[in-house]
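Encoded as structure tokens, here's the structure I'll be asking about.
Of the protein chains in this complex, one is absent; all others appear in place.
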Amino acid sequence: MSTRINDTTDLQAISRKRDLRRKTIPALAQAGPVSVWMILFVTLPMLYIIYISFMSRGVFGDVVYEFSLESYQTLLDSIYFKVIVKSLQVALFTTVACLLLGYPFAYYIARKPPAVASKLIMLIMIPFWTNSLMRLNSWLLLFQTSGPVNTFLQWAGITSEPVTFIYTDPLVMLGLVTNMLPFAVLPLYSTIEKLQNSLLEASSDLGANPRQTFFRITLPLTFPGIFSAVILVFIPSLGIYTVSDMLGGGKVLYIGNIIKNQFGSIRNWPLGAALSVLLLVITGALIFLYTRFSKLEDMEVV
Amino acid sequence: MKRILSGVLASAMLLALCACGGGTPAETTAGTDTPAETGAAEASTELNIYMWQQYISDQVVSDFEEANNCTVNISYMSDNADAITKLTAGGGQEYDLIMTCDAYMESLIAGGYVEELDLSRIPNSSNINSSYWSSPNHSIPYLGNYIYVVYNTETCPIEITCYNDLLDPALKGQITSIDGARNLFPMALVALGYDPNSENEEEIAEAYEWLVKYNENVVAYGNAEQNLTNGTASVAFTYDGNASWAFAETGGEDSPLVVAPFTDDAVQLGFDMYVIPTGAQHTDLAYKFLDYICDPEVMAQNLVEFPYFCPNDAAVAAAPESYRNDPSKDFDYKENVFFQEDVGDALTIYNDYYQMLKVGQ
Partner (left out) sequence: MASLTKVQRHRKALGILGDVYAILIYAVLYIPVVVMMIFSFNDQRYNYYWNGFTTQWYGKLFTNHALMDSLWYSLIIAVLATVISVVVGTLGALGLKRYEFKMKKFVNSMIFIPIIVPEIVLAVALLIIFMNVGFSLGMGSILIGHCTFCIPYAVVTIKGRISGDGETLEEASMDLGANRIQTFLRVTLPSIMPGVMSAAFLSFTLSIDDVVMSNMLSGAKNTTLPVLILSMNKSGVTPDVNALTTIMILVIVACMLLSNAVKAALRKRSAAA
């Protein structure tokens, strides 16, 4: 049959047609929706927010489409700059605390037999099916002036006067750490779990003490997990406003709160957009760092 | 750039939604609501209200639903600015009644964002005390709030008789305060002897400095009732309604709380009023609701649950003893008040200083 087709262009046309049916249409049907969705609702909005950040603000909080660097100048104001620095500090603290608490915990779980480990992981997840705001509210109830913690401290004679815990930075940080911990534990767990026992045994057989084994073998091999944990904890805690809203009593404000206010009561969209762009830049820088060490696709996000 | 982008996006979004097999429920795309013009003859079956949360009795609302065979959908705002955003963005598409406060009425009327009211369709509105009714052709006052100072005589280290007392270092971390630019700045302006609705940037800047000191003493913004009740704060700068609940929680008549005996400083009295946004879809029910809420018996029932200051004289007369003898209403400077006024362009100045105040802690 094929001998009858001697014109090569014909052959190409047919193979192109077959390609279209075999490859292009299914590719379009499968990858199409997700690509369209991402371009429409991620790429375009992100580009537009950058555009808005260079516009000016109208009197009634409307956006005036005139180029201006005012929003970025405001960010450099000492007052806003201080909040940015403070937010970075808090996010850093949260990340370090989650890593320090989470690593041994993940290690503990990963060393258990798989059946037990999966149950222990499940046990971490259950509290997170409770509404996060209600869990934060619980901390408020526990730590308030006439709450159980203060009552206990006074009963035990540790303090004579009730201590003001609520509406302070430390309580907000407690809220942040407890809300973010699983995002550190899960990626850590999955890298530690992959760690080959034989490697650790080899290390100790060759005369390394446990500390050397940890710093020379375990830590470097679990580095991708650590970096995933850093990204998954640091970036969200930089932008989150619900924790400071619930536990900060309107006195503890981070970047997230300020962005929210610009789109709510204050109505300065360009400034809110500029702050969002700042968060984008910080995120971008961290991701860039991450891709130096490993592939983005390998990040353990879930 | 903007228009092109808008066009592309709008069509793309529509396509995306269709392609994804009804991403949006029929409710929002098909527009099941009958437009005012065509549906005027038919009675509406739903009423959409935008107002403050914890501000109207569930029972009162469900009685209205039953009587008029309709559904009342209430959504809640978290800031007065939200209502303004809704109104200026064509709120009539979504809501039939929006709650706003007296400060914004002038610009709202000027901008044509609210419908003119036909008071003959709201006969019960005659119960409203006209001295508390700033724009009778466009709004129906619902409830009012004194914003004043309440303190606990047992735990508060000083006696408070004026705003400047709130800056006393002895009160560090003792005050639970109301939030919002147009609630905080007037207090500072009065304390400094200026017009509470000043449009002068220097005065506002001075008020900002005053508030920075005040801020030192504030333990939290919001949650006044909670913080007074559980002992977190000994002083509250709050609404009379919230104070009333705090009095009730701490022993009613025997409560250690008192309304601060102010001597000279004026306190803010604000009214929340209902307006019908331009282009509202269910005006027939909106009118019925306005008349219903002005009914003395209905409002009296509402006052039991929400003991705020009420501009409806007949309702106050019909309200139970507990409301009329409420210790939170027991202060003798009820007439020495100021109102929030529209400050026009100066709002931006207030907002900027307010943001600085909140940021600079």
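Order of writing sets the chain letters: A and B. Residues in each chain are counted from 1.
Please note the rule applied: contacts are C-beta pairs under 8 Å (C-beta built on N, C-alpha and C of every residue); 3 or more make two chains touch, one makes a residue touch a chain.
Keep in mind that this is a model prediction, so the values were computed, not measured.
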{"item": "Listed residues A:38, A:64 or A:202, member touching the removed chain", "value": "A:38"}
{"item": "Residue touching the undisplayed chain, where the options are B:45, B:73, B:130 or B:325", "value": "B:73"}
{"item": "Absent-chain contact - pick from A:83, A:192, A:217 or A:231", "value": "A:231"}
{"item": "Identified contact with the non-displayed chain, of A:73, A:146 or A:212", "value": "A:146"}
{"item": "Residues from chain B at the interface with the omitted partner, ascending", "value": "2, 5-6, 9-10, 13, 17, 20-21, 23-25, 27-29, 48, 53-54, 58, 61-62, 73-76, 78, 82, 86, 89, 93-94, 222-223, 225-226, 229-230, 242, 245, 249"}
{"item": "Residues in chain A touching the chain absent from view", "value": "23, 26-27, 29-35, 37-39, 41-46, 48-49, 52, 101, 104-105, 108-109, 120, 122-124, 126-139, 141-142, 144, 146-147, 178, 181, 231, 235-236, 238-242, 245-246, 256, 259-260, 263, 269, 272-273, 276, 279-280, 283, 287, 296-297, 299, 301-302"}
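Note that only the chains that are shown with their structure count from here on.
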{"item": "Chain centre separation in whole Å, for chain B relative to chain A (CA means)", "value": "36"}
{"item": "Chain B-touching residues of chain A, taken from the complex the two chains share", "value": "33, 36-37, 40, 44, 48, 51, 57, 59-61, 65, 79-80, 82-83, 144-147, 162, 164, 166-167, 249-253, 258, 261, 264-268"}
{"item": "Sites on chain B touched by chain A in the complex", "value": "1-2, 5, 9, 12-13, 16, 19-20, 78-82, 85, 88, 173, 179-181, 215, 218-223, 230-232, 345, 347-348, 351, 354-356, 358-361"}
